[in-house]
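Encoded as structure tokens, here's the structure I'll be asking about.
A protein chain is absent from this complex, but the other protein chains hold their places.
As written, the chains take the letters A and B, and residue 1 is the first residue of each chain.
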Amino acid sequence: MLELSINGEAHRAEVTADVPLLWVLRDVLGMTGTKFGCGIAQCGACTVHLDGQPVRSCQLPVGLVGARKITTVEGVGATPAGAAVQKAWLDLDVIQCGYCQSGQIMSAAALIAATPAPTDADIDAAMAGNICRCGTYVRIREGIKKAAAEHHA
Amino acid sequence: MAIRTRTIALLVGAVVVIGGGGIAGRMLFLPGPLDFAGGTRVALADYKAPSPVGVPAELANASLIEKGRYLTDAADCRACHTAKGGTPFAGGRPFKLPFGTLYTPNITPDKATGIGNWTDAQFLRAVHQGISADGTRLYPAFPYASYSLMPDGDVLAIKAYLFSLQPVRQANLPNSFTFPYNQRWLMGFWGYFFNKDKRFEAIAERSPEWNRGAYLVEGPAHCGECHTPRTLAQAMNTRQKFAGGAAEGWNAYNITGDRTTGIGAWSKPEIEAYLSTGHANGRGVASGPMREAVDLSFSKLTKGDIAAIATYLQTIPPIHSARLGAPAAFAAASHAQGPTDNPIGKRVFEQACVSCHAWSGKGALVADAQLTAKKAVGDPTAANVALMVLQGTVPQTAGRPYMPGFAHSYSDTEIAAVANYVTARFGTMPSKIAPKEVGKLRAE
Partner (left out) sequence: MNAAAPTRRQLLHGIAAGGFVLAVGLAGGQLAVAGDSAHAAAFAPDAFIRIGTDGATTLIMPQVEMGQGIYTTLAMLIAEELDADLATVTLAEAPPSDALYGNPLFKVQMTGGSTSVRAYFVPMRKAGAAARAMLVQAAAARWNVDPATCTTESGQVHHAASSRSIGYGAVAGAAARLKPPAEPMLKDPKAFRLVGKPHRRLDTAHKVDGSLQYGIDAMPEGVKFATLCASPVLGGKVAHVDDSQAKALPGVRQIIVLDDIVAVVGDHMWAAKQGLDALAITWNDGANAAVSTETLWQGLQAAAAQPGIAVTKGAVVDPNAEGVVSAYYEIPALAHAPMEPMNCTVHVKPGACELWVGTQVSTMAQGIAAKVLGLPPEAVTLNNHLIGGGFGRRLEVDMVEKAVRVAQKVDGPVKVVWTREEDIQKARYRSIYGSWLRAKLDQGKLVAWEHKVVGPAVIARFLPPAFTGGIDPDAIDGAVETPYALPNPATRYVRHEPVGIETCFWRGVGPNNNVFSTECFVDLLANKAGKDPLDYRRSLTDPKGRARHVLDLAAEKAGWGTPLPARSGRGICLQFAFGSYLATIAEVAVADDGTVRVQRLVTAVDCGVTVNPDGVVAQIQGGHVFGLSAVLHQQITLEKGRVQQSNFHDYRVLRIDEMPQIEVHLVPSGEAPGGIGEPGTVSVQPAVANAVYAATGMQLTRMPIDPNLIARKA
């Protein structure tokens, strides 16, 4: 039995330590906001925060999480950076199909939490691991700048 | 790994030169594999402690075939004698050499296309002397210079195991060598000088564990074939024992006791973990041919044998590799610090690499993904980094993270750039691998 702290709540899961966190979240705990896109850390759809750091949950064996705090898209709105990103995303209508956006929002929230005024290079460095097949990149870039400005205002 | 892109071109040339004028004896008369250790040599028959050869104690009561299977794994016959996706031991794996392609032969007991008709004597002669059943000379890509340390009993156990397999009818592919490289008889000269054809002898002053390790490392596991540099005549240069060689385009790094460029700073458990799982935290991840050696050979050996190998390796005299950088500290956590002159490399890194490896090189998810302090990132040729990016690695051990290969989606320029970015960011000796060289590695 594994103990996990997710979005500030304690959760238990009966799984072997090798199961990637992604599947524990989605299939065992029923938290389907975190998405499966590739399974090989190449698309970013499964991004969650571990102690605030963005990580690809599809490649993270749940046994390695330990006491670190997990934040998912379901809980990121409770953080100031996450709320700022969500708001900017709605204000600018960033989203199309939305399937990649859980991951985009998690990566973006981690970025603006750490970087007050992200440059284009900062955005590239933080977001190039997140694929959007609908092609919302133009607005993701704008959204990050807007969210950062409001968050750090 | 038994086969490497050693330049037999040079070998042939060297033999000719030697025949013509006779160059320094230094080149022809090299120290034996255990000469560094000193002490008193004891023939196996006279060695009183537990035997360093054969199978470990756990298999003492096993059948000959079971014993043979263990030794076949220890000698890693399968890796070379299996084509990609093909039947094990049926041969056909290509090795691209500069003068043509060599295909490994079928060693299943099929009478028409395999070794089903071989006698014990023929099999022994092949493994010890590099002479095929029909009398033709084998290229030393087949590591008989190491295998000749194996006593008859071990070799015949392997034969017994191979003969227990399902025969596979699969004709050998002809090697595509041109003159003079197709002149196999020339190999006779090579064998004469560079294969002592002498069985393993223990060293009385050393522990039984050390002797067991010595046997495995020098004989069946044939570590030196890749990890020892070659002389001009393509013999293992035992004066530079284990100071680093090459295999299929990959650099096989220094495994001497040198603390910065060898494995002198590795603990014994680290060496053991590396060999049995392909990964030692903060030390290295087995890739390319070494990954195969781990998956198909070392991971199948008993704990005791792995410990013996580690014990032996820890006694190899240190040799410093001047052309290998010392390990670096972790890189900055931010992309903004670090190499600034390589935008293409940085772009590829941020697209495809950083999710797992992190800007710091610590590894974002699992310890395997650490880049910092890995030998490959301290290698200014960047060959292993580039090959890793091209081929990726897929460990057989299920459930472990793996790395996909990017050969099909990034150009030579991009792969060269990212390799140079990685060595600059995470190593101490930045590389300058060129797209052209990546193109060559791609063909490996």
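Keep in mind that, in the parts below, a contact is a pair of C-beta atoms (placed from the backbone, for glycine too) under 8 Å apart; a residue touches a chain by one contact, two chains touch by 3 or more.
Not measured: the values here are computed from a predicted model.
Asker: In the whole complex, not just what's shown, which of A:V28, A:L64 or A:A149 touches the removed chain?
Answerer: A:V28
Asker: Check the options A:V65, A:A81, A:C100 or A:A148 and report the residue that touches the missing chain.
Answerer: A:C100
Asker: Residue by residue, what part of chain B touches the chain that was omitted?
Answerer: 344, 347, 350-352, 392, 398-399, 404-409, 411-414, 435
Asker: For review purposes, identify every residue of chain A that touches the missing chain, sorted by number.
Answerer: Within chain A, the residues that touch the unshown chain are 15-16, 19-20, 23-24, 26-28, 30-40, 42-43, 45, 72-74, 76-77, 86, 89-90, 93, 95-102, 105, 123-124, 127-141.
Definition applied: only the chains that are shown with their structure count from here on.
Asker: With chain centres defined as C-alpha means, what is the inter-centre distance between chain A and chain B in Å?
Answerer: Between these chains, centre-to-centre, one finds 41 Å.
Asker: Under the definition above, what is the set of chain B residues touching chain A in their complex?
Answerer: 335-336, 347, 350-352, 354-356, 359, 364-366, 399, 401-402, 404
Asker: In the complex, go through chain A and note every residue touching chain B.
Answerer: Result: residues 18, 40-42, 44, 53, 55-56, 59-61, 64, 121-122, 124-126, 128-129 of chain A touch chain B.
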